[in-house]
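As you look at this complex, bear in mind that one protein chain is not there, while each of the others sits in place.
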Amino acid sequence: MSIKVGVVGGSGYTGGELLRILSFHPGVEIVGVTSRKFKGEPVHRAHPNLRGLVTLKFTETLEPVASALDWVFIALPHGESMKVTPRFTASGIGVVDLSADFRLKSAESYKTWYGREHMQPDLLDRAVYGLPELYGNELKRARLIAAPGCNPSAALLSLAPAVSNRLIENGPVTVTALVGSSGAGRSSSVTSSHAERTGVMRAYSVANHRHTAEIEQELSRLAGSSMSVAFTPVSVNNIRGILTLSHAGGRARVEELWKAYREFYRGRKFVRIVRDQAGELQRYPDPKFTLGSNFADVGFESDARLSRLVFFGALDNLVKGAAGQAVQAFNIAAGLDESTGLLQPPLHPA
Amino acid sequence: MSIKVGVVGGSGYTGGELLRILSFHPGVEIVGVTSRKFKGEPVHRAHPNLRGLVTLKFTETLEPVASALDWVFIALPHGESMKVTPRFTASGIGVVDLSADFRLKSAESYKTWYGREHMQPDLLDRAVYGLPELYGNELKRARLIAAPGCNPSAALLSLAPAVSNRLIENGPVTVTALVGSSGAGRSSSVTSSHAERTGVMRAYSVANHRHTAEIEQELSRLAGSSMSVAFTPVSVNNIRGILTLSHAGGRARVEELWKAYREFYRGRKFVRIVRDQAGELQRYPDPKFTLGSNFADVGFESDARLSRLVFFGALDNLVKGAAGQAVQAFNIAAGLDESTGLLQPPLHPA
Amino acid sequence: MSIKVGVVGGSGYTGGELLRILSFHPGVEIVGVTSRKFKGEPVHRAHPNLRGLVTLKFTETLEPVASALDWVFIALPHGESMKVTPRFTASGIGVVDLSADFRLKSAESYKTWYGREHMQPDLLDRAVYGLPELYGNELKRARLIAAPGCNPSAALLSLAPAVSNRLIENGPVTVTALVGSSGAGRSSSVTSSHAERTGVMRAYSVANHRHTAEIEQELSRLAGSSMSVAFTPVSVNNIRGILTLSHAGGRARVEELWKAYREFYRGRKFVRIVRDQAGELQRYPDPKFTLGSNFADVGFESDARLSRLVFFGALDNLVKGAAGQAVQAFNIAAGLDESTGLLQPPLHPA
Partner (left out) sequence: MSIKVGVVGGSGYTGGELLRILSFHPGVEIVGVTSRKFKGEPVHRAHPNLRGLVTLKFTETLEPVASALDWVFIALPHGESMKVTPRFTASGIGVVDLSADFRLKSAESYKTWYGREHMQPDLLDRAVYGLPELYGNELKRARLIAAPGCNPSAALLSLAPAVSNRLIENGPVTVTALVGSSGAGRSSSVTSSHAERTGVMRAYSVANHRHTAEIEQELSRLAGSSMSVAFTPVSVNNIRGILTLSHAGGRARVEELWKAYREFYRGRKFVRIVRDQAGELQRYPDPKFTLGSNFADVGFESDARLSRLVFFGALDNLVKGAAGQAVQAFNIAAGLDESTGLLQPPLHPA
């Protein structure tokens, strides 16, 4: 029997990706999807790729189907999500929130980085950080899941084995993230137009990006002590995909890194360790080979000359960096195999 | 119980796409895949996207697994395929050939367009043209399937209802096809390099492209009389995707066209008719909304001022234009539902 | 002594391109540039490429510098231009208008295609169509120049020699134009965003595009009799560049076409005839090789099998299809060599 799910905020890119994945998921039935802008219109008006596959119409809220709902996925902007979440949690409906509203453990930290008071500080404790490779056990009982975004997902998955094995000797960790345009959501600014956005190599939010807080929180937990992260996102000429390059001091050799990563990710279906010798070239993770899939590819290099380590994390920001990961976390919480509906191979070349 | 399949010529883009689709297909088991260049190496060396999903190694031939084979997919270049096909057909193994070798019904026409003698003229009669929307019945008993390529697939699917309803009043049909780089296969020429190929708008094989023969053959069959096609392919700045724009004389109104297309494709899962009013704009098919899927989107316009008709066909050249269509035709011949393993939604935005 | 010029509507792409070209032009001095949106701001706020090269600020109008002006370039939307043009022509200031407002010779035709009454029908006769390869003599005395847009420029330059030599035997001429995103101007719609616009192959305004009127007007003049054009623009994945492919009936052989084109463009600096044998391939015009330059590349093919001719026109839509051509026409009217300031080589690879 299918689990009944709804999607709140279904007309953006994360919403569309949730619909793409959930409509193909053998264990769920989508009973409602909301959009203020598109209410009353068929889903394929916002997502022409889903023509003939998702036949629902957008509604303004999930009220009409609320009594049938088992779980909701919330794909609203930061700050909007915490306004509606309590309605669902109060009714015993499971919530997977894809915004940043429940990712930080401290309401104070939320205020520092997001510049406003948290409206539901009591829910922060109940929320489980939805990165299954780190919180697999906690997710089994979760009813409020805070799914992480693309930057923290790529950074944390690529750094976690090294940090938890104390292979990073001195910080801060310098994280550079190359990001595609879909990460900024469905946008209509001049800056995001094809002619302006194509071909950019453009750093933004240098030294003050909000995702820094999440990455520091989780790395510190893994390390058992406070860690600092200097995070720099750079827009590049892609629609999908994120690559994080992280530098830190350390003398671990490649063999030690291999061992740490193999053990950490043993048995995990969605993390692939990529470090191949192809002719004279060393091949590292590249999000091109994860396109449309829930895989995260991670890799590393040791720079013996300077006693430094470099880490790479690559994934599709809308799948493993958003909707796919949300479904993976949901699967665990709903008692399904974590890979249910998520094993489509990446598309290549594309 | 799974059907045992092999792939001959598995290191190119069509081969990789066959592996991507077949590895996710619930009714088949891949028992062998060949590549001269990559023999002995794991599949992910040629197709890094399949790392962790396809664990076979390439072999030089399928000999070692021949006795286990039920069907083979042949993804060799034109002219190579007909050399190996008889080995399989002689052993009762079903064959889906993705080259052009068995698409033309006449050995003479093959010689005219391909500049060489056909080596297996007796097999031409047994081959069924693998376009399931036109040959669904014939495919049920087929043991040798000649899967069409991307240009004919897009052109034929977009024109078939008009032609079979005699809505085209005078010819020739002028077909312009915009094509991505993956259509030329895995290439290492200077001309196909990123710096040279990015951003092109480049016509080629004008007035002499070989696919003309296939399109004329099938349109003439549908029309019941000889039809001429002026075919012009143009390379554009995409990896995947093909759009055909076809012009011909005709006075049919849009309503008549709607009716003809609706009836022709009633009950077909993989053809979507696209003609939406979105604000002031009319939306026609665009391969962007079919990416990674087996859908073909078709549409049309009537130019009353000049008594002319315009037809659009859009699809992913590696899926509905190659590997996906081959699997769809195979499904029918193997007694499965034609959509088995092929219903993944298109990816958007990507 | 420099000619003093102003630019009206300088914050869009055509305006920016005018500033790029005029700032590098040895015979002119830019004395003013207007923008409502950016008034008071430095030019590099709208055009960051011009930082350090154009140090003007945008003003709301050219009033403050009107008495110093010799010529103005108007880069306003269709319909806006004819509101301001008379102010300049009445003061004896030469005008190069880049909108469509003065391109059609008949106010009636303007109403048919643009859906509104022309506000300055008496100026239509005085306007010279600013395609220097067709109107070189008329431009010498012009004081109001209607610079054509990218679609008509590419189509007309590629067809003119064939049409004027009566090599097209039966019509209509079917013109397909592949166009980049900059042709739509500086836009902020969702549809034009990077994620939505990248990778499209999307026909629009099929059978009703306004530029049809211009192309028919000028071809008919060249032919000496009425000609019909079925024009279909298709958005493709480029920022700059346009390629027109035109089909028509005709039996001229390639040698005849060479002769007609060579003679027609003898001595013209900005039209290059492209038809090379490169190995087995025939090379036709591609806008990639005109990027950033004022060149138009034209070519042709003869399809003897079907008695049809194919014509290609390739250019940079913002230069030879807009600002560069406007400056070329201005040069002639101002008594300068037509190539002054316009001979920068195209950029490749880019």
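The chains carry the letters A, B and C, assigned in the order they are written, with residues numbered from 1 in each.
The rule we apply is simple: contacts are C-beta pairs under 8 Å (C-beta built on N, C-alpha and C of every residue); 3 or more make two chains touch, one makes a residue touch a chain.
Everything numeric in this text was worked out from a predicted model, so none of it was measured.
Student: For the chain that's not shown, point to the residue among C:58, C:289, C:311 or C:330 touching it.
Tutor: Answering carefully, the residue with contact to the hidden chain is C:289.
Student: Taking the full complex into account, find the residue in A:1, A:90 or A:281 that is in contact with the omitted chain.
Tutor: A:281
Student: Can you tell me which of B:181, B:325 or B:344 touches the chain that was removed from the display?
Tutor: B:181
Student: By the contact definition given up top, give the residues of chain A that touch the hidden chain.
Tutor: Chain A touches the missing chain through residues 172, 174, 176, 178, 195-196, 198-204, 206-207, 228, 230, 232, 234, 236-238, 241-243, 245, 247, 281-282, 284, 286-288, 291, 301-306, 308, 310, 312, 314, 349-350.
Student: Applying the definition given at the start, please give the residues of chain C touching the unseen chain.
Tutor: 13, 16, 20, 23-24, 45, 47-53, 182, 239-240, 272, 274, 276, 278, 283, 286, 289-293, 295, 297, 343-350
Student: Which chain B residues would touch the chain omitted from the figure, given the whole complex?
Tutor: 13, 180-182, 186-190, 192-199, 239
Here is the rule we go by: only the chains that are shown with their structure count from here on.
Student: Taking each chain's centre as the mean of its C-alpha atoms, which one ends up farthest from the centre of chain C?
Tutor: Greatest centre separation from chain C goes to chain A.
Student: Chain pair with the most contact pairs?
Tutor: Top-ranked chain pair by contacting C-beta pairs: B-C.
Student: Can you compute the centre-to-centre distance for chain A and chain B, using the mean CA position of each chain? Integer Å is fine.
Tutor: Chain A and chain B have C-alpha centres separated by 35 Å.
Student: From the mean C-alpha coordinate of chain A to that of chain C, what's the distance rounded to whole Å?
Tutor: 46
Student: On a C-alpha centroid basis, what's the spacing between chain B and chain C, in Å?
Tutor: 38
Student: Indicate the residues of chain B shared as contacts by at least two other chains.
Tutor: If we look for residues of chain B contacting two or more partner chains, we find 286, 291, 349-350.
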